[in-house]
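For this view, one protein chain was removed and the others were kept in their places.
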Amino acid sequence: MTRSDHIDPNSVELLIPSDPRFLAVVRAVLRETAEMQGWDARELRAVTLAVDEACSNIIRHSYKGRADMPIWVKIRTLQGEIRVELRDLGEKIDPAKLRPRDLDDVRPGGLGIHLIRSLMDEVTYDLSEPEGNRLILVRKKSRQHEPED
Amino acid sequence: MTRSDHIDPNSVELLIPSDPRFLAVVRAVLRETAEMQGWDARELRAVTLAVDEACSNIIRHSYKGRADMPIWVKIRTLQGEIRVELRDLGEKIDPAKLRPRDLDDVRPGGLGIHLIRSLMDEVTYDLSEPEGNRLILVRKKSRQHEPED
Amino acid sequence: MNPRINIDVEHRSNVAVVKVAGEVDLYSSPELRKAILSQAEKRPSRLVVDLSGVQYMDSSGVATLVEGLQKLEQNGGELVLCGLGDMVQEVFKLTRLDSVFQILPSLEEALAEESAGA
Partner (left out) sequence: MNPRINIDVEHRSNVAVVKVAGEVDLYSSPELRKAILSQAEKRPSRLVVDLSGVQYMDSSGVATLVEGLQKLEQNGGELVLCGLGDMVQEVFKLTRLDSVFQILPSLEEALAEESAGA
């Protein structure tokens, strides 16, 4: 746990093990914080799914299925936007592989990146960390484009 | 965020601002982690209330109502016990004041410490921190004595 | 305003009914306090607090109800609780306030009791 005096009064931080059992904890924290800011069910569903997919990718790809590695989830909820930062210490992402599959090529899997990009307004893989990965996801409320319709 | 390689696969850590709005987030995390370990509704209610009272005390007493100070909540859920550690950087607790009020003296307030002690099997205020407070709460499943009945 | 709690106030002759739904904690109890104290100021002979929609209540909620009880009794009125779920019931038992408050199972009974007593 880091120490610092006063903190951002709109943020929560969560540290979970890289175990799929804990994905429900992340969803619950998103639900409560979004509700606090009056986000509606549809917006909440979108953010929840995107964050869940990103966490699943960390578990499966960055940590290759190991269940005891750290995932930090920082959630900043404002009235107009929600910003989620995910941090892991796993294998570095190869940006060349970060591609959504062709949706016409129907096969099990390969949908996570597509969902994340469709659901969020900003998706930034920060590759500058000395170790591991940092992903920043932003969704703005009542955004103009709505690719999910 | 601290860095370390592999972590305890049964723990989650949460950092919230000392704002009463975030108490519901702590409750939600407790609910999900306890459910994961098959704790029943009654046990969950007990732990939730105790932790909530302890967080409320940090907000009101340690931080004197300031909403932007950090509260760390570490939850370790096993099948047999749940252990919650609360850490703040506020005013140090005066152990002389940590007394439940006489329950026959009916007045608003003064019930938190009584509830925490009734509901938990171990309540340890660790006064050795250089700054702030650390409170460790433990409840064992199907404990022998059940003062709430 | 406060998504954790919803409060409705109704009046039936000289009985005020405050219906609470949601979670009563340090965040939402000030709203409950405001509602109960503003009703108490009108000096009803009886104030019924219907807690049937309350899934969660902490000691700040309990403190609010104790304050309401004392305000009403000062003015010669009475405060009655009804509809306590498992969780709320446990808190009252643990704080031994179940013997201090008049607690009835349902709103119907809290209102029937009144007409019987009148």
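Note that the chains take the letters A, B and C in the order they are written out, and that residue 1 is the start of every chain.
Operating definition for what follows: contacts are C-beta pairs under 8 Å (C-beta built on N, C-alpha and C of every residue); 3 or more make two chains touch, one makes a residue touch a chain.
These figures come from a predicted structure and were not determined experimentally.
*Asks:* Specify the shown partners of the omitted chain in the complete complex.
*Replies:* The chain that is not shown is in contact with A, B.
*Asks:* With respect to the chain omitted from the figure, which of A:I7, A:I59 or A:V73 is a touching residue?
*Replies:* Of these options, the touching residue for the absent chain is A:I59.
*Asks:* On subunit B, where is the contact patch with the chain that was removed from view?
*Replies:* Touch with the absent chain occurs at residues 35-36, 38.
*Asks:* What does the interface between subunit A and the hidden chain look like in terms of residue numbers?
*Replies:* Subunit A touches the missing chain through residues 20-21, 23-24, 27, 41-42, 45-46, 48-49, 52-53, 56, 59-60, 103, 106-109, 111-112, 114-115, 118-119, 147-149.
Note that only the chains that are shown with their structure count from here on.
*Asks:* Can the chain contact pattern be summarised as a line, a ring, a star, a complete graph, or none of these (other)?
*Replies:* complete
*Asks:* Report back the single chain whose CA centre is most distant from the CA centre of subunit C.
*Replies:* Most remote chain from subunit C, centroid-wise, comes out as A.
*Asks:* State, to the nearest whole Å, the distance from the C-alpha centre of subunit A to the C-alpha centre of subunit C.
*Replies:* Comparing mean C-alpha positions, subunit C is 42 Å from subunit A.
*Asks:* Residues of subunit B that contact two or more other chains, please.
*Replies:* 21, 24
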